[in-house]
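The complex appears here minus one protein chain, its other protein chains still in place.
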Amino acid sequence: MAEVSPLVILVAAIFTNNILLANFLGMCSFLAVSKRIDTAAGLGAAVIFVTTFTTAINYGIYHHVLVPMGLTFLSYIIFITVIAAFVQFVEMFVERFSPVLYHALGIFLPLITVNCAILGVSLFMIIRNYTFMQSIAFGFGGGVGWTLAIILIAGLRQKMRYSIVPVPFRGVAIAMVITGVMAMTFMGFAGMVTIQ
Amino acid sequence: MIFFLPILVFAGILVALAVVLTVAERLLVNYGICKIDINAGDRVLEIEGGQTLLSALIESKIFIPSGCGGRGSCGYCTITVVSGGGAVLPTETPFLTRSQVRSGVRLACQVKVREDLAVRIPEELLNVQLFTATVENVRRLTHDMVETRFELKEPAEIEQRPGQYVQLQAPSPEGPVFRAYSISSPAYATGIVELVVRLVPGGIGSTYAHSLKEGDPIALTGPYGEFRLSEDPDVEIVCIGGGSGMAPLKNILFSVCERWPNRKCWLFFGCRSARDVFYLDEFRELAKKNPNFRVIYALSDHDPWDGEWDGETGFIHVSVDKHLEAGDVKRHAFLCGPPPMIEAVMKVLDEKGFEEDDIFYDKF
Partner (left out) sequence: MAIITVADVLKMAEDFETKLVDYYTKIAEQTTSDGVKLLADYMGRHRRHLSEALERLGSAEREELYSFPIRYEPLALDYTCLERRELPPDATAAEVLDIAIEIDGCLIDLYRQVLAQDVDQEVKDLFESLVQAEEGDTIELKKIKAMDYF
């Protein structure tokens, strides 16, 4: 994968290979927090931050510790641990420097720990053999893509409060349906750039 | 060996992460020792940062009134934060008016101590203490009222002024809460605290107070309240109460008659029927000792079947109107009872020439 420019990967991660709409990763927090644009944006910002840095850290650990020692099978558990520790760190950081944001994010901050999109980004990075710069671009792009998707859906769901939704479809069900529709729309970007 | 390598690597990474997190916690969460400056240098507390202002103050034995125990649902623990403390949080706004927000009023239970703070606390609150006590005596006054007397253990004495109140700690499903009750024992009885509590169906505090039996251990904080009785013996004291609004009046009258045995004072008290009357004998006894003390009880709903009634009938503000003469005597009135009664009495007192500043009241 060395020949693809990080910029292409960045664009691809946001549009064509959107982690949420193409891979359907990170659905649980996506459905839970996509009711209002402002909290969605807050959570998205935290996700961007965490994906970018955890891919960088995980890249280092994977290529400089696990691969030389032949312990690549440990990558899952170690990635999860790194993500959990990093979220802890971000939580402390946000609480210290922005109590208001900390209050607004509430329970969602620790929830990022179990956001599979973040683990997914780290794992894709390995499967696709990205270089360090490519990994960073992919991590950042993945986060941005996830944020873009959640903000779009939040906007739709905010509007949807005033539409007639059949009773069985109310809430998460209709959100899943529009996510599917949105995923199909995003397929329109498919020809733009290609990464595997 | 091949089996140990993954374990070692994994453990190594865990340890590294733990170290990083511990260092981060040191730097980020540990706010070090923060200084809380009370009343512009009156007292400076040095406390561990990171906790709430309310718990920091309680730890330093400054008891801000708080009903809900720090959950931000009662809005009693207001305090003026002069500097530091960050922005007002969404959890506080429902309890604060705009002008309060502008002047820096915050809920102490929501403010986290992250830096040096400067706060203003009324002088009165700095004298508040936490008391442990045991129930010395429980006396049923009427079908739904009890008088409960506590013997103070630690500290063993309370310095209270008539009209002040304490907060009794009561258990609730969500942890301990505090409920305010006026002290009914006179100020000179420093070893005890006596409360008069009417049972409110479903009320946490009154249900607890009614469940107490002799020997039960309790905890209370106090005294709270800024009311000051006039020290001038020429000022007449007019106490007017209704329903269960008795506790502060009893404290005032007994304290006054002890200190100034000839000071002129009045007690007007309104009940519904003869079975709701209480403390009448005690006050008549007191009136024998102080010839200038007049006791007037009125029944608003007297039923002749209950027997002879030698007091007044009708609502208490009518009796006040009847017995209290207008004149240029200096008088202070202390009112205690349900808000509609207080309003009615205020109107009468206004006609009698009372200044607004000379009327003090305590709704309930």
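What to note about this one:
The letters A and B name the chains in turn, as written, and every chain counts its residues from 1.
The definition used in the following text is that a contact is a pair of C-beta atoms (placed from the backbone, for glycine too) under 8 Å apart; a residue touches a chain by one contact, two chains touch by 3 or more.
Note that the structure is a prediction, hence the values are computed from the model and not measured.
Of the candidate positions B:221, B:244 or B:290, contact with the unshown chain belongs to B:244. Touch with the chain omitted from the figure is made, among B:12, B:122, B:217 or B:339, by B:339. The chain omitted from view is touched by exactly one of B:200, B:219, B:235 or B:280, namely B:200.
Chain B meets the missing chain through residues 90, 93-95, 97-98, 144, 198-203, 242-245, 270-272, 276, 300-301, 314-315, 337-341, 343-344, 364. One chain of the complex is left out; on chain A, the residues touching it are 35-36, 158, 161-162, 164.
Quick note on the criterion: only the chains that are shown with their structure count from here on.
Between chain A and chain B the centroid-to-centroid distance comes to 52 Å (mean Cα coordinates, whole Å). Residues 5-6, 9-10, 13-14, 17-18, 20-21, 24-25, 28-29, 86-87, 89-91, 112, 114 of chain B are the ones touching chain A in the complex. In the complex of the two chains, the chain A residues touching chain B come out as 61, 65-66, 69, 71, 73-74, 77-78, 81-82, 85, 88-89, 92-93, 95-96, 99-100, 103.
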